[in-house]
Each structure stands twice: as structure tokens, then as C-alpha cells.
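Everything on this sheet refers to the single structure shown next.
All protein chains but one are shown at their positions in the complex.
Going by the order they are written in, the chains are A and B; count residues from 1 in each one.
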Amino acid sequence: MLLLPALIPVLLLSVYPLVHGIVLGFTDAQAGYNRPVHFNGIENYARLMSNELFWSSFRVGVIWALSVTVLQFLAALGLALLLNQNLRFRGAARVLALIPWAIPPVIIAIIWRLMLNPTAGPVNSALAAVGLPHDINWLGDPTFALPAVIVVGVWAGMPQTTVVLLAGLQNVRSDLHEAAALDGAGALRRFWHVTLPSLRPVIFAITTLDFIWNFNQFALVYVLTAGGPGGQTMLPMLFAYNEAFKYGNFGYASAMGNVMVVLIALTLVFYLRHQAKERQS
Amino acid sequence: MKRRSTLAAVLVPALAVALGGCTSDASAGRVELTFLSVAFQDATVEATDDIIQSWNEAHPDIQVTVLQSNYDDVHDQLVTQFQSNTPADLIYNEASDLAGFAHQGYLADLSPLLSEELREDIPEKYWDIVTIDDRVIAAPTLVQSYVVFANTKLLSEAGVAMPSETSLSWSSLRELASSLTTESRYGVGWGLRQPASAMMNTALNYGGTFFDVDSDGSATIEVDDAELAVPDQVHGMLFEDGSMDPTSVTQSTAEVVPGFFAGDYAMFIGASYLAQQLTEGAPEGFSFSVLPPLAGDRGAAQAANPQTLSIAAQSPHQAEAAEFLEYFMAAEHISRLGQSDWLRPVPTSALEHLEQATAEIPVWRPLLETGADLVGAPFTRALDYPQWKLQYATPGLQKYFAGSLSREELAAFWSDGWASISDQ
Partner (left out) sequence: MTRSVPPSPLRHSIRLNLTRPMQYLALLAYVGFLAFPLVFLATAALKTPGELQSASGGILPATLYLGNLESALTKVNLLGALGNSLGVASASTVVVIAIALPAAYAISRARARLKGVAFAWILISQMFPFILIVIPLFLLLTSFGLVNSLAGLTLVYSVWCLPFALWMLQGHLAHVPLEVEEAGAIDGAGRLRVLSSIVLPLLVPGIVATSLFTFITAYSDFFFALVTIRDERLQTLPLALARFVGAEGVVQLGPLAAASLIATVPSLLFFALIQRRLSSGLLAGAIKG
């Protein structure tokens, strides 16, 4: 019981603000000079139901988070498998592949803004060099903005995922591989029947975390496109930020946060359940 | 040893931060004012700094420091600053961004603070724009208008005479643009990544007023042929005439400047402040001119959305801030800011000052002429305009110009959007 005082700062600094945040979602808190705050029950949520822009932003968020997580995972798995091979320059490649991790998201966004600049960027120069259309403004065209931003998201998050998967690969027991090889299993079959099953817990953990992180992404897209053009990259977090800090609707924005937590939590419960079942069978 | 030095490296800055949080104004009796600036072109930043520095030298007991912001961020920054009771004392912004803050009570009423000279120096139509709820919430300083810049060399090479009428109709512009379009270049470019201001301001060419605003700032919207006329002209140049560079439309205004220099388009449309970048960055042998003001069926009128200087209601030093405001509004200061940003001064004395100072520079004449036709527009007074602009006007136009929204869809998106915001 002597240990309880150690938890008081945690209660003050972590539990209190988060609970306050949840509670705000049930109030009409708004910007204004000494404006009083009232509880308004589920009014915010009733309004949210019919807020088309919020749901379209939610849809963008899901597309973004899913695409980035899946692509990131596939690309990282490929890289991790390569780095797990006994290749020369493996160490150097490993360090180089970590570069995006070392760069804060704002700078990543700036770099890619320069890369994707329609008239002066190397991406369009490269396309021009091989004779492809080269006047697309990747971040400015409603059709291409989201795919372009997804590529940047994959780039930014690949190293972490790679490192985790690589660590997982190194823990796969080599005797299982040898046994399978003796049974005449080819590389692909060994990967499918030995490597992948032993990696499963790691894959779960990292895809789950990646999904949450990606869904909550802010800085990268804020600097890349600020949600434009045509609202095509308006991630939910940008949308809620605008609601709170552009339009001053703090209660309403908190309600959006609450809805996001609940929906994301439900998705994850579903995903983890499904995975747990699969493991049992 | 190594570990200890690491520890020191961690602790020292931490302590510095902790201590830094406790410093306060040590010198009593001296008033410190902050000035939120949105100046972004080098020359204007310098001019602003100079004005403030000269004030500081003359007034040791009222010191002003600049907080640098920009047009994209200033609105959010004001929301957080007002809410957290830390606003700058003096706020430089634009009129259309202020209505909401004014109704929330965050902007001081300047009427008791302003001198009679200043009141008379600014035309009444501009006072109307910044008077909300019978309170004068800002002093208007400069106005921008949208103009057509032309690459004189390309025009003469193509054998096109410089239009000499008093105004340039949109259909003449389209003809001109089509005749200047070749295999390797477009007739015209327009950086419309943030299209809302340009479209709202020029809508008055066709009498597009959009809103009907009540005295409490609430408003109703009407999106009709007049409101859609200018977007239609742009759409026509993009999709029917093929005379406007579609890439330019997805870029920011200034990103289009290099393409204009490189001859990718013979003309380009933009706010008058771009003249500064054209003058500053023009390559050897490049020359440009400004075409007569654009006009629709209602003449060459554009919306006046002036830059403004306000005082925060929360400021404990409103009287001192007002003193500085008077100083800032002096003819030579506003004229200097106008020259560095290529904008038209609102105060009459400053306008005269600028007209004299720029008499030798021909480009200024059409710029000032375009500015003379500015009139107040309802959108600057509508309470929820900033939100509608961000959530509906801008994305709708972006999609319309990308061809992914039809004219009818755009009109419906705008009207329904306004309804859903003002319902709240």
C-alpha cells in the first residue's frame, strides 16, 4: 500500500486529462470569451450522425490507415526477409533502410513535397525521362493526392515495421526450417508453413499498432496537403483539429474523438478475436 | 565519466526550461506590446520591421515586438490565443477572417480610440466593412485585387496587341488566351490551389454576392448564375478552350510564377501582390505588363477584403496599442507597405503618397485602377464564412476545376454546406 503514492502522479497526469477529454465530448464547450459550458448529453453524437463531411473524412481515414498498414507490412516483410539472408552489405543496407525513421514527420513531409513538386521535382523528371506523362501535380490533383500521400506514409513507417519483423524472423527456430528442408519443401513452402506461422504473433502486434498509429496520423498529412485538394486527404485527425482549433467547437471535436476511439477499438477487437480463433484452429 | 556527461546534457536543458518558464517582465512601468504579423514577402516583412523599430526608438516606454504568422495559420492561432487568453495586443489580418472573432467579443471596439484624422482619412465604404454590431473592430490598411499579368515579349511575338480598353471582359480574355495557346505553351496560367478568395472577390464582376447577412452575422446563401460565372469562365478555359494550364490550377499562386518566367503560359492571373515577385525574380530580358481590369456583365467590380489591424479585447494596454495603431496607419507607413506588397492603400492620404512615389512605374497604373473598383461584399461579414470557405468553397472549386464535380453538384454542395454549418 506504500506503493500507491507512486501512482498519484499517473492519475493526475494521465488518467485525469484523458477522462476530461472523454467528458468534454458530452458538452457544448466552445471558444468564446468566458463562455459557460453545459452538458448536452448525446446531442453532439446526433449531430455527428448527419455530418457528411465527418463520415467522408472517416472513410478517407480508414482507406489511408488500411492501405498504409497493408502496403507497409508487405514491403517491410520483403525487406526483412532480404535482410535476414546472408547477403553482403547487409549491415550497411540495414542502416540505410532505417533512414526514414530518423527523420521527424514534418521534415519527411517537406522532403516529399519537394520530391513531388510538379515542375521541379525528381519524380516528374524521372517520369519525363522515360516518356511518361510528367505534368501531374501529385499532391494537388484530387485523383492522385490520396495515393501519393499513402506512398509517403508507407515510406515513413516502413523501417519500424521492418525492424520488428526482422527481429521476429531471427527468432524463428532454425531446426524447423532444416526439418522442412529435409522433407523436400522448397523455399516458398518453407516460408508459408514454417516462417509465417511462427511470425504470426509479431505480425499481429505490429499491424495492430501500425493501424492505430496510421489512423491517428496528423503531422505528415498536415504539412503535405493539409487535407486537400477537394478534401481527398482529410484524415479524421485533421478534421477534428479543424473543428476544435479553427472553428472553436471543443465539445463537438471531443465527441468526434470519442466516436473514433470506439470505432477503432471495435475494429481491433474484431481483428484480434479473428486472429485468436485462427490460432486455435 | 561518459554517463555523467550524458546526464548533464539531459539535466541542464531541463533546468533551463524549468527556470525559463518563470521569467517575467522585470522592468516596471514599461509596456510591452505584441504585434501579430502576416506579412510574408521579404520586402513587406522588412517594411513592417522598420516601422516597428522606428516606433520602438521613439517610444522607449512602449515596446512592440513582432509575432510572425501567415495567412494559412493565422485563424487557428487566433482561436487558440484568444481562448487561452494570450492574444497578441495588435492583430494584423484580413477583414473576412474577423467576423466570428468580433461576435465572440474578442476584438476591441476602436471607435472611442481612433483619432478624428484617421476616421476621415478612410473612406466610409471601408469603415462599413469593418463595422460589426456597431463596433469598429479593425482599421483597414491595404486592399488587393486580381489582375492579369502578361508576358509582353510573347504577346508581341504572337502579333497580339496589348488590349487598350478601360476594362478587359472575360470573353476577350478567353479569346486572347486561346490565340496565345500553342503546341508548347498555354495562353494563361492561374495558381488556384486555394481558389476561394480569388473566386469570391471576382464574383462581383457578375454581381455574385453569395450571402445575405443579418446584423448578428447569420446569413443565407444563394448560389446562382452570377455566383458561378467566374468559375465557369475558368472551367471553360480549362475544358473547352484548352487555353489554361491545368497543372497551374493545382498549384499555389507563387508556384506558378516560375512557369510564367519560363514562358509556359503567356499570361497569368493572380493577386496584385505577385507583382513584387515578378519584379524581384524576373530573369534577364523578361518584361511583363498588367492588362486592364477584368470585367463581367456588371463591370470591373471586385470584392474589397482589406487587410486590417485590430486590437485584442483582452489586451490590458488598449490605449497604448491604439497609439501604436495611429502611428502605423500614417500615410508614409501604409504607402511603404503598399509599395512593398504592390497593394492599394485604403487611407486616402496613403494612397496619394503612394501615387506620387510610384508615378514613374507604369505597372502601377492598371494596378491602382483595378483597385478603385473594389466594393464591400457580404461574405466578409458572414459569421461562418471561414468555416464554409475551408470545408465547402475550396474543396468544391478544386473538384470542379479537376472535372470531378459538375456545375450543378458544385452549386448544391455550396448551398447544402452552408445550410449544414449555419444549422449548428
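Assume a residue touches a chain if its C-beta (ideal position, glycine included) is under 8 Å from a C-beta of that chain, and two chains touch if they have at least 3 such contacts.
If you're wondering where the values come from, they're calculated on a predicted model, not measured in any experiment.
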| item | value |
| --- | --- |
| Full-complex contact with the absent chain, from A:F26, A:F73, A:W138 or A:F245 | A:F245 |
| Residue of A:G41, A:G78, A:P147 or A:P197 in touch with the missing chain, whole complex considered | A:G78 |
| Hidden partner chain, residues of subunit B it touches | 9-11, 13-14, 16-18, 20-21, 40-41, 67-68, 70-73, 76-77, 80-81, 83-86, 193-194, 252-255, 257-258, 262, 271, 273-274, 281 |
| Interface with the unshown chain - residue positions in subunit A | 3-4, 6-7, 9-10, 13-15, 17-18, 20-22, 24-25, 29, 75, 78-79, 82-83, 85, 87, 89, 93, 95-107, 110-115, 117, 119-120, 122, 124-125, 128, 134, 155, 158-160, 163-164, 167, 205-206, 209, 212-213, 215-216, 218-219, 222-223, 236-237, 240-241, 244-245, 250, 253-254, 256-258, 260-261, 264-265, 268 |
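Definition applied: only the chains that are shown with their structure count from here on.
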| item | value |
| --- | --- |
| Subunit B residues within the subunit A interface of the complex | 72, 75-76, 79-80, 82-83, 100, 104-106, 193, 246-247, 250-251, 255, 258-259, 313-314, 386-387, 390-391, 394-396, 398-399, 402, 404-405, 420, 424 |
| Subunit A to subunit B touching residues, read off their complex | 31-33, 47, 50-53, 117-120, 135-137, 140-143, 226, 228-231, 242, 245-249 |
